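The following block contains the structure, expressed as structure tokens.
For this view, one protein chain was removed and the others were kept in their places.
Take a look at chain A:
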């Protein structure tokens, strides 16, 4: 009857629980809107995965389909190898933390946490004992008798977490879990979420629209747009080696440039960019046809002052200078478009640039990364 799996038991059996695989997942609404358009994704068991994208990209719909609160129009959802489409949430071994937490306002913290045991018919004494154990795990023992309305945002989030993990899920689904918190709490709670994931050893799938949040907690970052996946990789790979201009721009921290191939030899191409700028770019082993337009990304924090006209450099007019504490953000208006340099704070103040003046920034060939897909 109760199809949930004790993660500890699965762990003893050898494999971590909670391998999730999405195969050709499509969600089409009756009015014809395509919210999710053919998502294929493999989430390793016991990992922390972030679905990242702007609002309307399909990330929440994908999460809700995994949770069983929305049925896919096409495709399969496999959890530990079994297709769970059509099953209720508890049978899937998933638990969801809702965006606004959805704590039951008429029940105390303890009764909220014990709710899943109550509907399963567990006796009062036993379920409250179990609830107290989990409440202790999230360090809310002192507040166990309060109503949700008497708790702060961070405390409410911990109750929501406790209420979800008491079901011993294999996969915990978190819908924008930090969006209701202020900046300070957000940093604290995201560290707590990560610690909890490692302690439980189950899979977390966390939906967010904040890049820094995703790269801070996730083993696997999945960048989504227009109902599809643009790139799924480790946080570092997404940030330093984006596949596409979209991902590079969305993650921030990169300048996206392009040029037309003039020569291509030995894995290195020379490009001619807008305004006659010359670039040298490391490419794959395959030669590139002359005349093709190639896009690449240059990290904002890996550029340095350069002389005008040097290869791999951009010259433009300084449009904005923003002090950021550890670095200074300098924005140039160049023929290639806006170009942003993060200049080390000390280096900047040794040679400051004036608004409206002309400045040049360059980069080493190895700091540029070719964008291979659209």
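The rule is short, and it goes like this: contacts are C-beta pairs under 8 Å (C-beta built on N, C-alpha and C of every residue); 3 or more make two chains touch, one makes a residue touch a chain; residues count from 1.
We take it that contacts and distances are computed from a predicted model.
Per the UniProt record, the chain missing from the shown structure is "ABC transporter", taken from the list "Peptide/nickel transport system permease protein", "Sarcosine oxidase subunit delta", "ABC transporter" or "Formate dehydrogenase beta subunit". Touching the chain that is not shown, out of A:61, A:108, A:155 or A:231: A:108 (per the contact rule at the top). One of A:118, A:194, A:304 or A:319 touches the chain omitted from the figure, and that residue is A:118. Across the entire complex, the residue among A:83, A:100, A:139 or A:358 in touch with the chain not shown is A:100.
From the options A:24, A:54 or A:88, the residue with contact to the unseen chain in the full assembly is A:88. Annotation for chain A: contacts to the undisplayed chain at residues 67-69, 88-90, 94-96, 98-100, 102-106, 108, 110, 115-116, 118-120, 145-147, 163-164, 167.
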